[in-house]
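All protein chains but one are shown in place.
Chain naming follows the written order as A, B and C, and within any one chain the residues start at number 1.
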Amino acid sequence: MTPISLEAMAASIPDGAMLAMPPDNSLPSVALAKALIRRGARGLRLVGVPISGFATDILIGAGCVSEVNTSAVTLGEAGFAPRFTEALKAGRITIRDATCPAMHTMLQAAEKGVPFMPLRGLIGSDILANRPDWRVVESPFPAPDGSVEKITLLPALHPDVAVFHAAMADSAGNVWVGRRRECATIAHASRRCLVTVERVVEGNFLEDERMTPGAINATYIEAVAVAERGAQPAALLDEYGFDTECVLAYARAAKTAEGFAEWCAEHVFGGQRAAAE
Amino acid sequence: MTPISLEAMAASIPDGAMLAMPPDNSLPSVALAKALIRRGARGLRLVGVPISGFATDILIGAGCVSEVNTSAVTLGEAGFAPRFTEALKAGRITIRDATCPAMHTMLQAAEKGVPFMPLRGLIGSDILANRPDWRVVESPFPAPDGSVEKITLLPALHPDVAVFHAAMADSAGNVWVGRRRECATIAHASRRCLVTVERVVEGNFLEDERMTPGAINATYIEAVAVAERGAQPAALLDEYGFDTECVLAYARAAKTAEGFAEWCAEHVFGGQRAAAE
Amino acid sequence: MSAAAGYRSEELLAVCIARLIRAVPTRHIAVGAASPIPAAACWLCVKQGDPLRLSLLHKRSGNPFTDGSRELFDLTGQGRVDLFFLGGGEIDGQANLNLIGTGDWPGTGVRFPGSFGSAFMYYMAGRTILFREEHSPRVLVQRVAHISAPGTSEPGVYRRGHAQALVTGRCIFHFHPERARFSLASIHAGETLESIRAMTGFDFDVPDGVGETPPPSAAELALLQGPVCDEMLETYPEFCRRVWGRSRAA
Partner (left out) sequence: MSAAAGYRSEELLAVCIARLIRAVPTRHIAVGAASPIPAAACWLCVKQGDPLRLSLLHKRSGNPFTDGSRELFDLTGQGRVDLFFLGGGEIDGQANLNLIGTGDWPGTGVRFPGSFGSAFMYYMAGRTILFREEHSPRVLVQRVAHISAPGTSEPGVYRRGHAQALVTGRCIFHFHPERARFSLASIHAGETLESIRAMTGFDFDVPDGVGETPPPSAAELALLQGPVCDEMLETYPEFCRRVWGRSRAA
């Protein structure tokens, strides 16, 4: 397994691609999001797994995004996602609102190779009223009280590319995400899977009973790129924590387009130049 | 977390209970199956996850079982399961035949708290013709070729008790099953979960990023009992292998009711007395 | 006001929520992306000795979920979550929640972050405590602009639970799903029925004998400032710094 460069990975994602990306508590590849900004990606359709965070906001701010299919866009303790909010108001992006288990359900339907899966809840929510792709049916199985149950069927969602940041890849191209199994779900559900990692280690996780439960088989992984601290400012398992100060500073800067542009110049473009020196 | 005794665990499973048990390659608690034979359990309804193996055959042989809901009953390389075959012919047990992903699907529907999940395949199989609890519907979503797709909905299956043998429990009552995640599925899908383990270790798997991906949270676990080599003759991850000689000897002995009774006297009742000395 | 009373507003609200938790037998609480105050309330119950299991979605080390982020929803679908917390950019008198925004869909006025798991959890948890510190006519409205999650459901829709109560910075309401209305339960110090009415955009019932919300006890405050804060430092560093002036050791 030979890693490719981060920039080559970003170049392999075409404009308009549908990208599944986990949020800040779940191994986002902020490194790849920044590389997509540097390559000037356009028209990306982002899928929140099940919500969206920092990486989504910077991609929106940089004009890379046309649509977000998610349950929320948030910077957590740092508050609302400023570039998302601004772009939505300005009509530059479309949001398809969902609720967390609906995102999981649509991705699991794709993982299982079924055209749809049911989910309770939803009925009576305006989320449902605004999702013409979801269908309310009468369950052919009686409800626990014997009555006829109305339930919503959600179609399988097949992203073009799953993107996340794993702790490690091994010599066989397997990657290790620990308990963050939603990364496995999107790897299974998506047509392609691109993974940035902190490091590549010798050996094969599948041969090690301690490592294999947190591993995703190379079967699903198209390419790996090394990006040290590639989830930052989000956390990576027990390796590094969430950088609250960094996100608070971003939230302040990104209140305006100018502030965002300055932040980007330093943290997206400047950072790369510094790293290349 | 204080382990209970194997015999107390067997005593807590009432006659007639529906038990989900993984097969020989997936951490069966043969120790608890033997304890159920010793306690003289009756009318158990066994669920194969997704097939059934050695533990199922000995429970059937000992007259503990009224029904098996499974995709196959087999001793693997040792051939047909002799007590299953004999009991089925004699009309002492009922089998509800399924196919492997159907078992997984019914259990996952219970895990997800939905009344049903769809599965492709099945249509045209006599398995479906003999499952009045499964329903063929027209999918409200068009097939890939745009036509109307017929698909089968399978109802959620909620076993009364999930039973398996884990490598370890920790001080907090979490158990570790490594890559055998079907054990997590039945723990989630079942009303109760009883686990035998090789050993109890200090600490908390959930605090250890390396252990937590293979752990099942104590939330789902009602009780743990220590049973060394409790999966034998089946394998336990990298700790011990499948005992082919033992299963071949069993298969030969259990061809007749007398042979089975002798095998039981030695390996189910005798083994206990020897261990108690 | 609160400072003069010897406790902070956040502490009173955590204690209010803890009392609501203890009012109903509760084995298992899940805490999602909610405000840190409900998390503090749960830890307070634990530190008071209740045999509660807490599943904290945003806990980093020792996170209880080993089956990915869907496990919280699966767990709740299974009926294993007795209590969940929700808030809302708008909450109306029928306990409908709006986490979407104001103006036309999808929030052309003010856009909120989104609905998170509300459109499932509100139906499937055993009960829900609604929490919103800001108590004003812009938050507590007659009718939400958009329903992320409805307060009640029509027959034929599987629903396991409803709102138990709504805790705000000014008072506590109880919710009555059978008539889809709130009733005033207690009024925090410094407020009156009239001030509550003025700041609430929806109608609510007022039973006889509504009194003042009891303040936190010294024991409750000591627990909050000590062992509860200890548990929260990793997940809610900003909150702990702001409310209790404490930071995590490096």
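Here is the rule we go by: a residue touches a chain if its C-beta (ideal position, glycine included) is under 8 Å from a C-beta of that chain, and two chains touch if they have at least 3 such contacts.
Note that the coordinates shown come from a computational prediction; the quantities given were computed from them, not determined experimentally.
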{"item": "Chains on display which the left-out chain touches in the complete complex", "value": "A, B"}
{"item": "Residue among A:D24, A:D97 or A:E111 touching the omitted chain", "value": "A:E111"}
{"item": "Hidden partner chain, touching residue among B:S5, B:N25, B:S171 or B:T256", "value": "B:N25"}
{"item": "Selected residue (touches chain absent from view) among B:L88, B:V201, B:V226 or B:A261", "value": "B:L88"}
{"item": "Among B:A10, B:A41 or B:A102, residue touching the chain not depicted", "value": "B:A102"}
{"item": "Missing-chain contacts mapped onto chain B", "value": "22, 25-26, 49-51, 70-74, 76-77, 80-81, 85, 88-89, 95, 97-102, 104, 108, 119-128, 130, 143-144, 147-151, 179-185, 235, 238, 241-242, 244, 248"}
{"item": "Those residues of chain A which, in the complete complex, touch the missing chain", "value": "110-115, 181, 184, 188-189, 204, 206-207, 212-217, 219-220"}
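We adopt the following convention: only the chains that are shown with their structure count from here on.
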{"item": "Chain whose Cα mean lies nearest the overall Cα mean", "value": "A"}
{"item": "Chain pair showing more contacts of the two, B-C and A-C", "value": "A-C"}
{"item": "Centre-to-centre distance between chain B and chain A (centres being mean Cα positions), rounded to whole Å", "value": "35"}
{"item": "Whole-Å gap between the CA centroids of chain B and chain C", "value": "40"}
{"item": "Chain A-chain C separation of Cα centroids, rounded to whole Å", "value": "28"}
{"item": "Set of chain C residues in contact with two or more other chains", "value": "61, 63, 65-67, 73, 77, 124, 158"}
{"item": "Touching two or more other chains - residues of chain A", "value": "119-120, 143, 149, 151, 179, 181, 238"}
